[in-house]
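A single protein chain has been omitted; all remaining protein chains appear in their positions.
Going by the order they are written in, the chains are A and B; count residues from 1 in each one.
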Amino acid sequence: MKKSKFGTIYLIVIFIVLYLPIFYLLTFSFNAGATMNHFTGFSLVHFQELFSDTRLLIILLQTFLLAFLSALIATAVGVCGTLWISYSKKKLTKNALLAANNVLLVSPDVIIGASFLILFTVAGNLLQGFGLGFVTVLLSHVAFSVPIVVLMVLPQLKKMNESLVFAAQDLGANNWQALTHVILPYLTPGIIAGYFMAFTYSLDDFAVTFFVTGGGFTTLSVEIYSRARQGVSLEVNALSTLVFIFALILVAGYYLISKDDASAKSVRKKRGVSR
Amino acid sequence: MHKMRSLFAVPYALWLLLFVFAPVVLILGYSFMDINGHFTLANYQAFFSSSNYLLLTLNSFWYALLITASTLLLGYPAAYFLTRLKHRDFWLLLVILPTWISLLLKAYAFIGIFGIHGGVNQFLNLFGIPAKQILFTNFSFVFVSAYIELPFMIMPIYNSLVEIDQSLVFASYDLGANKRQTFTKVIWPLSLSGVNSGIQAIFIPSLSLFMLTRLIGGNRVITLGTAIEEHFLITQNWGMGATIGVVLIIVMLLVMSLTRERKGDGSR
Partner (left out) sequence: MKQPLIEFKNITKTYDNDVNVLEDLSFDIEEGKFYTLLGPSGCGKTTILKMVAGFLQPTSGDILFNGRKINDVPANQREINTVFQDYALFPNMNVFDNIAFGLKIKKVPAKEIAQKVTQALKLVQLPGFEKRGISEMSGGQKQRVALARAIVNEPKVLLLDEPLSALDHKLRLDMQYDLRELQRNLGITFIFVTHDQEEALAMSDEIIILNDGQIVQSGSPVDIYDEPINHYVADFIGASNIVPATMIKDELVEFAGKQFECVDGGMRPNEAVEVVLRPEDLELTTYEHGKLQVQVDAQLFRGVHYEIDCFDKEGNEWIVHSTKKSVPGQWIGLDFSPDNIHVMRLNESEEDFDARLESYEE
């Protein structure tokens, strides 16, 4: 393929635009001063501030716990939903379920947040002791993660040959055994991917949480928002640096895994052809 | 399989009922309620008779359009050139990486960059241009939104471009088409599905990015999303907020039907 000089320059500019703000952000986390305007000297003082900020550390822990739990529940519900959708024989039912599944995926965050706020308030009027807080945030995160899990698992299930289930039954397995011995192991990559996606969606969410948190419970995004609204605090920059490193590790790991997977696949393909 | 199917159905059906159907019904219902919980059409009346609300909708639409158009304009060539790189998977990952950082942190970065004493103004000062207020303007809202959404435009277009069979391009050259003709007649039509999903992924959220208008856009209500947030969380007029929400949903459905993949028109 011919290399176009213009293309290379264009991409360089795009990458600079993409990364300059991020590096601007990260650089000032090492600033000895207190503003994002003048770099007055290298210092780790803001990281020290960060690590001694127990409030922020607790919020960080809560955020991860929330992501862990909500992804877990969402994965279980999502896998059930996937099986239900794929076992629906009638095309109409199937399409209706798929459409309903996608409602929360395409809806803007504010709509989800606002309608969940109404829902939880109504529920709070009906049930005693039910109020905005950790439980409502958890339920919301589960709710918006379920369709993502379905979306990640469904292709895997579609890829699965129907005759695998027939084969299991043919060999004496009942429905439950076919599910646990054949279907779920087959779906595992999709399930893991779904859990992972649900986890990151939960970590990343701000808008929905902001609506349903009610002040009793805070996640990292909500905390960052309220701090950013008060102006620049280089502790946030330090936090960004840590987040960036965390993302970098995840992306690098993902890249290595997918590269491994791809090369394994191509080996398999070659073998398949030469049989 | 019957018993098993109904067993799977229970949790998912519960989810559908509580978190898909109930919210839709509730937000529709609340849009017909006044502040005391009585049935009324006043919210819709207020919305469609007030130039404020109509202007707001138009504005929101216009900014979303600006954001989407600029990301498409910048993103398409980027996606196209990316597909021609040697380690294109790696470079795509570098496009994706910024999306893993919370948009709040990115918006926060621009508070520093666009600030009156921030990076951009310092840079302009070098050329003797006096410092200006960039932050808290509509421009900064559009710019930051486009910056945040750009990867979401590049990704789907890149994917649709990668899927194009190279032999189609060769066939086009073979049949006498030049580069331009090959692009307009083969590559562009085949990448339209990516463009459509890119537009969908950006236009709809752009209508509702209330946190950016608050952080960067200077606290003024200029999008439907901001208006909803304000009615629900600040003025507590849920009925009006729900009404704006319904309008936003309608706009969303409109955009989706315009950009949805058309089946059977030979474009695939």
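Keep this in mind: a residue touches a chain if its C-beta (ideal position, glycine included) is under 8 Å from a C-beta of that chain, and two chains touch if they have at least 3 such contacts.
Note that the structure is a prediction, hence the values are computed from the model and not measured.
Novice: Of the chains you can see, which ones touch the chain that is left out?
Specialist: A
Novice: Which residue among A:35, A:62, A:169 or A:233 touches the omitted chain?
Specialist: Hidden-chain contact among the options goes to A:169.
Novice: Kindly note down the residues of subunit A that lie in touch with the hidden chain.
Specialist: Considering the whole complex, subunit A reaches the absent chain at 161, 163-164, 166-174, 177, 181-182, 185-186, 188, 268, 271, 275.
Just so it is clear, only the chains that are shown with their structure count from here on.
Novice: If you average the CA atoms of subunit A and of subunit B, how far apart do the two points sit, in angstrom?
Specialist: Whole-Å distance between the two chain centres: 18.
Novice: What residues of subunit A sit close enough to touch subunit B in their complex?
Specialist: 1, 3-4, 7-8, 10-11, 14-15, 17-19, 21-22, 24-25, 28, 35-38, 76-78, 80-81, 83-84, 87-88, 97, 100, 103-104, 106-119, 122, 139, 142-143, 146, 175-176, 179, 200, 204, 206-207, 210-211, 220-221, 224-225, 228-229, 231-232, 236, 239-240, 243-244, 247-248, 250-251, 254-255, 258-259
Novice: List the residues on subunit B that touch subunit A in their complex, please.
Specialist: It is residues 1, 3-5, 8-13, 15-16, 18-24, 26-27, 30, 74, 77-78, 80-82, 84-85, 89-91, 93-98, 100-113, 115, 117-119, 122, 147, 150-151, 200, 204-205, 207-208, 210-211, 214-215, 224-225, 228-229, 232-233, 238, 241-242, 245, 248-249, 252, 256 of subunit B that touch subunit A.
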